[in-house]
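One protein chain is absent from this view; the other protein chains keep their places.
Right after this comes subunit A.
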Amino acid sequence: MGRTKEELLARLEELKIDFKRHDHPVVLTVEDQAKHVGNFGGALTKNLLLKDKKHRLYIVSALADTKVDMKILSQRLGLGKGGVRMAPEENLRQVLQVPLGCVTPFALFNESASAVSLLLDQGLKSKQSCYFHPLTNDVTIALSSSNLDKFLLSIGKQPAYVDLEASPVVGKDNPPDLADLVPSGAFCSSEESVENPTPKDAPQVNVPKEKTCLPEVKAKPKVQNKGAESSESKVLTNNGPNVEIFASDVLEVIFPLFLSEASKKLNIKQEELTQILKLDDFKRRAAPDLESVTNMFKNMAYTAGFHAGFDTMLKSGLGGMPSRK
């Protein structure tokens, strides 16, 4: 169950955080939001939900006119040149549990978003108050960045301010300066072992040849998806084992290891190898076979489970299932 805006606002009041509340019709873009609150003195913000190739999510919350360069950001995070892109709509609904057009730092209030990294524009600190949506886009609240920090600390998050317009050179002698903001998980440990390079240090990956267009988070005034499913009844996690994501993850682990081995054994510098051997070409060639094999593995696991369940029902009836109490 996602948190409601009432819960959030109640929590802000509990924490004695000062904020101004503005109600207005539902807005999906910064431009529309500006029409309703633009004259009240606060600073408009734009909030992007980004996703990297390992499906980790990032909220970038910036002043509306701060330039956010995704390529530079991706490099600064240590994800290579084309490592981040706009996240698809389902991530908004499932992970952040906010409607379209409503990405906000306050989404971290939801437990489902606990693994999402938040990057705050340094520019927010220079304003008296900034505008954010409190989990719905029919309300805007204005508060200072220090008050935002107070809230974030109260839910166990360390606010991270970044000069989003800076573009430091990232290379061998200059490690990516925002690498710490990449969420930790199975493929990315902060305690690195010396031998194996972690995927953070993986060679630069090229932007894939074929363009894929993912819906931009705040731009399109799309009709809300009231219809077949209600998001409240949906299970929070990824809907079932996904073969394509798994295969992609496996290839992203194997490829850097392969390059590292090849580099050592052939005595070629890894940087030179990455100019010749590209992750995306490798993925394209390997994906059909790997996905086929993975899909069969999933089928075998499902089949075993299915028959086990069927037999359980036959032999033990409902009593075969343990009680949770």
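Keep this in mind: contacts are C-beta pairs under 8 Å (C-beta built on N, C-alpha and C of every residue); 3 or more make two chains touch, one makes a residue touch a chain; residues count from 1.
The working rule: contacts and distances are computed from a predicted model.
Participant: Which one, "Pyruvate dehydrogenase phosphatase regulatory subunit, mitochondrial", "Protein UXT homolog isoform X2", "Tryptophan--tRNA ligase, cytoplasmic" or "Small ribosomal subunit protein mS31", is the UniProt name for the chain you do not see?
Facilitator: Matching the unshown chain against "Pyruvate dehydrogenase phosphatase regulatory subunit, mitochondrial", "Protein UXT homolog isoform X2", "Tryptophan--tRNA ligase, cytoplasmic" or "Small ribosomal subunit protein mS31" yields "Tryptophan--tRNA ligase, cytoplasmic".
Participant: Please identify which residue in A:S126, A:N299 or A:S316 touches the non-displayed chain.
Facilitator: Of the candidates A:S126, A:N299 or A:S316, A:N299 is in touch with the missing chain.
Participant: Can you say which of A:V243, A:L259 or A:L279 touches the chain missing from this structure?
Facilitator: Once the missing chain is taken into account, the touching residue is A:V243.
Participant: Residues of subunit A in contact with the chain that isn't shown?
Facilitator: Answer for subunit A: residues 88, 210-215, 222-229, 239-240, 243-244, 284, 288-289, 291-293, 295-296, 298-300, 302-304, 306-307, 310 touch the chain left out.
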